[in-house]
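All protein chains of the complex are present and in place, except for one that has been dropped.
Chain IDs A, B, C and D follow the sequence of writing; residue 1 opens each chain.
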Amino acid sequence: MNFLTYLISGISLGSVYAIIALGYTMVYGIAKMLNFAHGDFIMVGCYAIFTIVGAFSGSGLGMVIGVIAATVICTAVGVLTERIAYRPLREAGSPLAVLITAIGVSYLLENLALLIFGSDPKSFSSIIKWEGITIASLNIPGVTIVTICVSIIVLVLLQLFIHKTKDGQAMLAASQDRGAATLMGINVNRTISLTFAIGSFLAAIAGALLCSAYPTLNPYTGAMPGIKAFVAAVLGGIGSIPGAMIGGIVLGVIEILGRSYVSSQLSDAIVFAVLIIVLLVKPTGLLGKQIQEKV
Amino acid sequence: GCGSNSGSGSGSGSEGGSSDVFKIGAIGPLTGGAAAYGNAVAWGAQIAVDEINAEGGINGYRIEYKAEDDELDNQKSVNAYNTLKDWGAQFVVGSTTSGCCIAVADESHNDNLFQITPSGSAVDCVKYDNAFRVCFSDPAQGTASAQYIGTNKLATKIAIIYDSSDVYSSGITETFVAEAANQGLEIVSQEAFTSDSKTDFSVQIQKAIDGKAELIFLPIYYSEAALILQQASTMGVTATFFGCDGMDGILGVENFDTSLAEGLMLLTPFSADATDDLTQSFVKKFQEAHDIVPNQFAADAYDAVYAIKAAAEKAGVTPSMSVSDICDAMKTAMTQITVDGLTSSGMTWSAEGEPTKEPKAVVIKNGEYVLAE
Amino acid sequence: MKKILKLNGDLTTYLIVIAAYIIFEILILTGSLSSHMQGLLVPMVYYAIAAVGLNLCVGILGELSIGHAGFMCVGAFSSAIFSNTFADTIPGGIRFFLAFVVGILVSALFGFLIGIPVLRLNGDYLAIVTLAFGEIIKTIINAMYVGVDANGLHMSLTSASDMNMEAGGRTIISGPMGITGTPRDANFTIAIVVLLISLFIVQNLVKSRDGRAIMAIRDNRIAAESVGINITRFKILAFTISAAIAGAAGVLFGHNISSLQATSGNFGYNISILILVYVVLGGIGNIKGSVIAAAILYMLPEMLRGLNTYRMLIYSIVLIAMMLFNWAPSARDWRAKVLSKFSGMRKTGRSSK
Amino acid sequence: MALLDVNNLSISFGGLRAVDDLTFSIEKGELYGLIGPNGAGKTTVFNLLTGVYKPTEGLIKLDGTDITGHTTIDINQVGIARTFQNIRLFKKMSVIDNVKVGLQNDKELSYSTLDGILHTPKYRRIEKEIEQRALSLLAVFGLDEEKDVLAANLPYGKQRKLEIARAMATKPKLLLLDEPAAGMNPNETAELMETIQLIRDKFEMTILLIEHDMKLVGGICERLTVLNFGRVLRQGSTKEVLSDPEVIKAYIGE
Partner (left out) sequence: MALLEVKDLKVYYGVIQALKGISFHVDKGEIVALIGANGAGKTTTLHTIAGLIKAGSGGVYYKGNDITTIPGHKIVKMGMAQVPEGRRVFADMTVAQNLALGAYTRKNKAEIEDTIEKVYERFPRLRERKGQFAGTLSGGEQQMLAMGRALMSHPDIILMDEPSMGLSPLLVNEIFDIIRSVHEDGVTVLLVEQNAKKALSIADRAYVLETGEIKMEGKASDLLNDERVRKAYLGE
């Protein structure tokens, strides 16, 4: 019984990691960069919703407008960031350069939020009011169900988008060889902008769900979930979209089970230890495909 | 910039400085994850300084005031302290957090510069004779909480949820557990979280439910507590929640559904809803300036500045005295003063640096703090 | 001619460090350095040391590590435990030397043990595992209680009372409180000496057989195997040395401040990343650059203190701008043009690519 | 005894039998050619010989030692070095350092890590020798002028030569060259042919090469194996093989 409760908690937490990881892995797989600012895009989305919902004083309409506005704002922030800070470095020949700039962007967003919204935590009113389903005293929270459903929808849409549409194929091509992609007539800059747009759009959605599940908000809200989602994306296999989903859920479940059955102090260590073990057994993550280099 | 700093720091070193003002510096995390606490301290002290200046200063001398950021990092806290020293600070209010405070105390001890921390609650924060504090020490809070629960028979089955990565929280927990045994309390679960995993508390809460806890002790800060209360309500927890001074501020969390905190008890020296004039005027000024309700950190910092004032006046120090002389005079004066502050009336200090004040147990009723009993 | 120039490449690094040291010492002696600046010197140097160590891993070996703060943590704690335990029995100088030996050996051991399984992974997978190790080390130390009493060493991962020490026992590591009261043996001179030694080790290593083998692995693993280079051996060698140097930085860290805690702010992944920022901004594989970047970037936010709340905001903007200026191809071309205009004499500049 | 003995060698990728029951042997000092249509499995044979792939079946012997399934590193120590079809240089290292890496395992030219870090007299002495050895190898290919250039900045043809020099530095008994003349014009190819012969004669190496340039193959190889769909199509002296109608039909054309 208890086990089931913990399992559900784990899935709840994992579903939030999963939805963040989906956006993360998108940018990660296509633009081949660790966008360490992804977590902060989420924070931006949360503040957007918080502010707008506050302005509409919590009416149902405010929620809808809030989420829509958040996606617009996040997408804009993502695209602008890419344009100003990442694009000039794309040809620099080192993914590390972009990584460091992403860290700069992360600091920038956090400190902007700190100046605008202050350091005090804000309480977020969940945009999902549904209590969830209760089966024999086991409650599956509404947020969890919604988060999982949204993740699955996002997963399917992303898969379809990447594998079935031209833009998706262009993304894959650009991720492998930008010069050759250009020779196919692909506008690489636009394609990568699009990738960021989608990634940041998803960050806004993830933000809405993150803050609905764990309703507190400060300028650093996105940082830790961002890192965990990154871990989830790697656990699932870099660039693999279903992998990100599974990685997220698995990570959440391990975290909760580790905390409940082993040690609550060491739960972070347990999560990371499991990650290491998985990678040692399967060096490209759960669903990552091992592409052998042709010699 | 650094140029001007090194100018004032040179020559006379940090001894003296301009002789017509007192300089008070505050240290705390003004950016980063703990910024809420550091800013509270910086702003609380600022209000006290402004009031004192408006009333003619200390011994007739105006106070200049400055807050420095330490990002919750010991080394940076020392850097901040050094900056203040270069600036010519004669009194330091800080550091806000225990670890930083201990690191800074080592420096201030070497310099023999007077230090009073509003909120550094670890034992070692005041281990030197130049360092004092306004808040209770961790052991004092842990013990007091257990005693209060025991004496008032609030519960016998207790669950604890604490931040094992935080000095304050684990410090209180340790003494609470020790005292709980004396009080005949049963700890049914003692579960931790860390600064890296403080979003999901379902396991900790579930263990409390499983242990049939009647009271859940939360020796943690209000930002995490707000989240715990929210999650606990969805999990159907009926136990009473009991917190310490870090819990104060929970009603000030913007947009927080205060009904979740209904029945929450906390052992705190300060509550922003207190009806006395001092509190009211402080809260009003604070809200006007920063748009949020002040918490106990702000109140402690406010009291710290008034303690400096009282002791400085008692000792009759002047800005022209050297930092070390001021400190020596303050050390004795601190044990002789009585301060009626926000966090307690009739506060006195021992030579060890510990305050004597009455913890108030308050309970939240109808979204407001009410004195318990 | 060229050869002399090349030799000077390494020498200049030492010269820059020594010159900086002399300048700072003069400033201190003449009393013209503020206490704030004086307090920054040792941290600045230990971050430079950590950056040199990390550059060996990232620039020379070509493996991204975001867990080097973990090695610093190990170095800091192991040496601080040592110094604390023998604070009264061994005299200062020797004790600090031994503390270095302990800190370096223990972090090297960790580097070695972690390297064996981890270095089989590639690219970002390796990065994430180093991050994981760093976090595990931090989490465990943060939850660890260690004490000594008449019966020897006691340890617990839950609380001080669980160590079951006899009365009169002394707690050395006290959970999140970490270690307090470590003798503050570190000073600027010693830090500079350690930096010079690290530079000496890394720069010389790069010019030796082993260094070439390490770089060959970085450039093309398959080709390196084809000429008989033992990939595992050299990866572990480089990683271990890199960890040991980070450990040495940790020793300085632990002995520069009396209160040492394994917090995220001290040894979390973000600190690993901070060190990585120094490495990348200074130029991947450019050892001298790491030292300079570490010095500048450590100082920068401190110099910005006057800006109060805008401090970290400005810092982040400066960081982004510096990255763009240093790395963006367009900025590089522009710089090359400006440079060639200024130094008409050096017409035959070599391409940096 | 033959230097290289390959018996019934096979490997499959999924369903594809890239090399199928291959048997051949090379005598010491021979210049042997491996030819065949694109995708016939030639490069795969090299990968099997050098331990990059493990064979599904079969036996490989070098100088009497069984090296089947050994690691690339071990096989190089035993005496096989190679070049790659897609050039694999240490791009961010100088030309001479590329060759020096090839000298890594030379017992006479080794010193300890500590010597290397401390730059002891031993280090200085041996490094000098390494430098000389590397230079003399570069000289064979006329690359000594460019010794300090970054390998990545060399033009294509010189990159191929550098790769051969690096492989030779490991003093292999058997040198495998994968399309050494690809991307070279006829003049450069002619020059390369001379160099290859020189390597064989002066350095006493046995050479197995893959090449599509019939001029080169016909000009310097003594014996050939023709692969087609992973199987041996024809094997024998160059002259015989190249005039074989089946080989012409499957590979040469016209």
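Quick note on the criterion: a contact is a pair of C-beta atoms (placed from the backbone, for glycine too) under 8 Å apart; a residue touches a chain by one contact, two chains touch by 3 or more.
Just so you know, these numbers come straight off a predicted model, no measurement behind them.
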{"item": "Touching partners, among the displayed chains, of the absent chain", "value": "A, C, D"}
{"item": "Touching the absent chain when the full complex is considered, from D:Gly51, D:Gly79, D:Gly116 or D:Gly157", "value": "D:Gly157"}
{"item": "Residue among A:Thr51, A:Thr182 or A:Ser263 touching the omitted chain", "value": "A:Thr182"}
{"item": "Contact set of subunit C toward the excluded chain (per top definition)", "value": "333, 336, 340, 349-353"}
{"item": "Touching residues on subunit D - with respect to the absent chain", "value": "13, 35-40, 43, 85-86, 155-158, 179, 182-190, 212, 214-215, 250-254"}
{"item": "Hidden partner interface residues of subunit A, rising order", "value": "166, 169-170, 172-173, 176-177, 179-188, 291-294"}
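Just so we're on the same page, only the chains that are shown with their structure count from here on.
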{"item": "Geometric centre: closest chain by C-alpha means", "value": "C"}
{"item": "Centroid spacing, where centroids are CA-atom means, of subunit A and subunit C in whole angstrom", "value": "31"}
{"item": "Mean-CA-position distance for subunit D and subunit A (Å)", "value": "48"}
{"item": "Rounded Å distance between subunit C and subunit D, as computed from the means of their C-alpha atoms", "value": "42"}
{"item": "Shared interface positions of subunit C, touching two or more other chains", "value": "135, 139, 142-143, 222, 309, 312"}
{"item": "Residues of subunit B engaged with two or more neighbouring chains", "value": "30-32, 164, 192, 194, 196"}
{"item": "Complex contact set, residues of subunit C against subunit A", "value": "58, 64, 117-118, 120-122, 124-125, 128-129, 131-133, 135-136, 139-140, 142-143, 157-158, 222, 269, 273, 276-277, 280-281, 284, 309-310, 312-313, 315-317, 319-320, 323-324, 327-331"}
{"item": "For the subunit B and subunit C complex, residues of the former touching the latter", "value": "1-2, 4-6, 9-11, 13-14, 30-32, 67-69, 71-75, 78-83, 85-86, 98-100, 102-103, 106, 122, 124, 164-167, 170-171, 173-174, 177-178, 192, 194-196"}
{"item": "Complex interface listing, subunit C residues touching subunit D", "value": "2, 200-201, 204-205, 207-213, 215-216, 218-220, 222-231, 237, 285, 351, 353"}
